[in-house]
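What you see is the complex with one protein chain gone and the rest in place.
Letters A, B and C name the chains as they come in the text, with residue numbers starting at 1 for each one.
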Amino acid sequence: MSSKKVAGVLGATGSVGQRFILLLADHVDFELKVLGASSRSAGKKFVDAVNWKQTELIPEFAKDITVSECSPEAFGDCDVVFSGLDAEYAGPIEKAFADAGLPVISNAKNYRREPDVPLVVPIVNPEHLDIVANKLSSLKAAGKSKPGFIVCISNCSTAGLVAPLKPLIEKFGPIEALTTTTLQAISGAGFSPGVPGIDILDNIIPYIGGEEDKIEWETKKILAPLSEDKKSVVLLTDDEMKVSAQCNRVAVSDGHTECISLKFKNRPAPSVEQVKQCLKEYVCEASKLGCHSAPKQTIHVLEQNDRPQPRLDRNRDQGYGVSVGRIREDSVLDFKMVVLSHNTVIGAAGAGILIAELLVVKNLI
Amino acid sequence: MSSKKVAGVLGATGSVGQRFILLLADHVDFELKVLGASSRSAGKKFVDAVNWKQTELIPEFAKDITVSECSPEAFGDCDVVFSGLDAEYAGPIEKAFADAGLPVISNAKNYRREPDVPLVVPIVNPEHLDIVANKLSSLKAAGKSKPGFIVCISNCSTAGLVAPLKPLIEKFGPIEALTTTTLQAISGAGFSPGVPGIDILDNIIPYIGGEEDKIEWETKKILAPLSEDKKSVVLLTDDEMKVSAQCNRVAVSDGHTECISLKFKNRPAPSVEQVKQCLKEYVCEASKLGCHSAPKQTIHVLEQNDRPQPRLDRNRDQGYGVSVGRIREDSVLDFKMVVLSHNTVIGAAGAGILIAELLVVKNLI
Amino acid sequence: MSSKKVAGVLGATGSVGQRFILLLADHVDFELKVLGASSRSAGKKFVDAVNWKQTELIPEFAKDITVSECSPEAFGDCDVVFSGLDAEYAGPIEKAFADAGLPVISNAKNYRREPDVPLVVPIVNPEHLDIVANKLSSLKAAGKSKPGFIVCISNCSTAGLVAPLKPLIEKFGPIEALTTTTLQAISGAGFSPGVPGIDILDNIIPYIGGEEDKIEWETKKILAPLSEDKKSVVLLTDDEMKVSAQCNRVAVSDGHTECISLKFKNRPAPSVEQVKQCLKEYVCEASKLGCHSAPKQTIHVLEQNDRPQPRLDRNRDQGYGVSVGRIREDSVLDFKMVVLSHNTVIGAAGAGILIAELLVVKNLI
Partner (left out) sequence: MSSKKVAGVLGATGSVGQRFILLLADHVDFELKVLGASSRSAGKKFVDAVNWKQTELIPEFAKDITVSECSPEAFGDCDVVFSGLDAEYAGPIEKAFADAGLPVISNAKNYRREPDVPLVVPIVNPEHLDIVANKLSSLKAAGKSKPGFIVCISNCSTAGLVAPLKPLIEKFGPIEALTTTTLQAISGAGFSPGVPGIDILDNIIPYIGGEEDKIEWETKKILAPLSEDKKSVVLLTDDEMKVSAQCNRVAVSDGHTECISLKFKNRPAPSVEQVKQCLKEYVCEASKLGCHSAPKQTIHVLEQNDRPQPRLDRNRDQGYGVSVGRIREDSVLDFKMVVLSHNTVIGAAGAGILIAELLVVKNLI
């Protein structure tokens, strides 16, 4: 017990915060001790401050924790802090935490585009955590006893998209063009208020503010190499990889579906069978390292022609596995396929937990 | 009254047949007199034979019509016959009707790929009806007093797709590549049994049997020119136009949404503003000719960034108008946009009615 | 044209206000000239102030109207004012309008329980408008040149419930006990923000704040007699009529379904056939008086055992007709049946329009 890392959650009463709490209940590596929220909630018992809206009950251990202000002082004992703060508030708070020597794993978008902040999909690019290792060495060399840093979780629809791309690029070389049309679950919009019921019943909303740009930009960071000094990411250029996204909100509770097409740079392109084989064989580093939440099977290649489906397939490997189906040739680019990922697990809070597990294994927290 | 054309409906008890009946109630050009269905229904009063499942009540005039067998004899007085038969039965029946000198407008797929059978989206390629004019001349010249023929209605998702393409090609030249990812309504699957509720609630089905091939093939026929002798359609080749479709069934009752991307052959490509202007200005021939059901505005170009939406926009111009939104540049092809069309109107029975109105105006029935 | 009454709408940018505007477009009795909304919107063109979210397009005539403040001065030319204001604001504004001599038809709950304010379901208790006639006589006798008053529209789920009760009570005498379990559409909750999508998808919310009390109380006012001097309503007592409601929100866009049971006071109770006959024969006064929006058939008695259904039956008589099905004996009370009504038509804005039409016919505006 005593060897567990002490964890805290920022934005604990929100949608992402509640999921962090669920995932940290009885976790083998972490013991959740501090819950931070807005001044309105601070000082209350968590059970009285939160409007709990999960399908699992609020964990007993969390009920009586007194909610703290989101200040580094309150989180001083933490080995790691998970942030589910809204972008509106996350900026200065997360920076203050890192400056105070706290490792922060953030679901907010605020620091994703900083070249020296790793943007990590844990089943895809854990090697970007080398930036953290590098930074810690420097900070320690500079005599800092408690060096802090920020690691960013990617946008939810980006996470699912890049999962199959990583092994394909490793095996078959650069992807020069990529399109994705997303059919995204409403849980991704949070719940205060999120997507109004009258807008999504018997309907589709063919627009999610900022989402297409996030996909197009983040993909080019997550799949990019590190600089030689391992201090930053060297973004892929448009010449190296063109990405185009069209985003839709649909009446699905959890699970983002993406219809993607891609074209390899190298000719001849691989065969459909080679693509399938490559995806099936992919074992992410987190799995190799034995991280607790890592999927048994990173990518599930489904052969039935009407799969993956969100209701049936979103919970593969507790939501940490990504499902890919309908892999076939495309007459415009090279291949088309359908990718399904669990947006609140590998696309949000769950990714944060697995990133933290990687940091533990890599001795970075 | 006496100047109305006499109409019949094949497959009158089915989903498409019921909509033909609704659209023909109080129609200015047609008087519906004959309803044909399977032997199980034949001989019964229509109201007793049908499991009526429309949001409008069954029209009074139809209730007491005695259902006929689907034989040309029973439809001998008809000037035009609308077929809502399933593909399983449509083949020999529709052929027998045409052979017997009856004009048949069919929603089935059976004859869509015959080069000398027009495949018509009435707001897009009414000029393909010249094949009929040509055939009628020949038949009359050969002394046939009652010349029959078949005109096919396109697949529902193809209809919405080609609507904006037609004016764009007319104005800016060939489209060399086209992708569409569809989010299709469940009404398109009929209702016996159609899509099971448990399969579509909180879910997406990323597959519709045969649909992608239909879109890819039919698009290249509908947008193709006629042969010089106007006897057949000269299909576009893959070199002329590459089409790639990914089809999904979603929890929407009516209205197919399509996220499309396209690339023009000619350089430089037009601007976004030119594309919008071109679509706004398009007036389909059926509108110019004053057809009763023709849309006032063929293509509605929507500027709000979260439109078109099926629940809000599917009924523009009684479902005969197509809505296009989010017209913007695409980093992989030239342009992306979202197209919404009413699958049971312009994509099925409604298209049949407007084709028939065109045939009347063109003196072909 | 010049003989039309001039109308205004308060709360014009809201959900109910938008529907008032749609229903008043091209109305035979009214010409809508004034649109009032909050200070935030006042001064803007309506099209710029409103977030229009109806399935019909915003009417052309309304687009360019400059939005007014909700002050009686701005509505001075109006013969009638329709209020779609939220209860939060409606109280003082509606009172000020009535005091200023303006007839106000209100959808808010604020004045529903005033004994001298008629609470009117227009297909049920138009005779309660006698209170208005009485009041106008007094005011005119007192020399008031422009006498104002308020008439309240009932709660949406109450409207459907009382429709079949009225003819039953007229024919078979008092109902001593009544239970209703409602399955209510989300459009009844408005759209800012209304019911969150994540709360209603694959779900039921077995609670609507204040709704059960509204049904239980309003039913006893709407079905009550007037006092002898016609100055107020004499509420039914619990001894005369017990009403018990259980309210649920379900994933339906429009149309409230209610499963009701009732017990007559008089023995023997009528037969199922007598109940059906009574409902079929009922013609509401608005229909007898020829009001434009009055339903052709006030109550549709459906014999198929799986009807009424919201998607199929909510639009009977443009939403002004109420559907009743599954009329059968009940082993606990006397009868059970299912009642469906269109909550935004007969249960809200539409009721307001029909009340106004009654006021015109009765020479009260």
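The rule is simple: a residue touches a chain if its C-beta (ideal position, glycine included) is under 8 Å from a C-beta of that chain, and two chains touch if they have at least 3 such contacts.
None of the values given here were measured: they were computed from a predicted structure.
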| item | value |
| --- | --- |
| Touching residue (missing chain; options A:Ala90, A:Val104 or A:Leu201) | A:Leu201 |
| Which residue of C:Ser68, C:Thr257, C:Ser287 or C:Asn315 touches the chain not shown here | C:Thr257 |
| Residue, one of B:Glu69, B:Asp199, B:Glu240 or B:Asp306, that touches the chain absent here | B:Asp199 |
| Touching residues on subunit A - with respect to the absent chain | 53-57, 201-202, 253, 311-312, 315-316 |
| Residue numbers in subunit C that touch the chain omitted from display | 177-179, 181, 183, 199, 201-207, 216, 238, 242-244, 246, 248, 250-253, 257, 259, 261, 305-312, 325-326, 330-333, 336, 338 |
| Those residues of subunit B which, in the complete complex, touch the missing chain | 53, 186-187, 189, 191, 193-202, 251-253 |
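The rule is short, and it goes like this: only the chains that are shown with their structure count from here on.
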| item | value |
| --- | --- |
| Copies subunit B and subunit C - rotation angle from C-alpha fit, nearest 5 degrees | 180 |
| Taking each chain's C-alpha mean as its centre, the one farthest from subunit C | A |
| Self-contact between copies subunit A and subunit C, residue sets same or different by half | same |
| Subunit B-subunit C separation of Cα centroids, rounded to whole Å | 41 |
| Centre-to-centre distance between subunit C and subunit A (centres being mean Cα positions), rounded to whole Å | 49 |
| In subunit A, residues with contacts to at least two other chains | 199, 201-202, 251-253 |
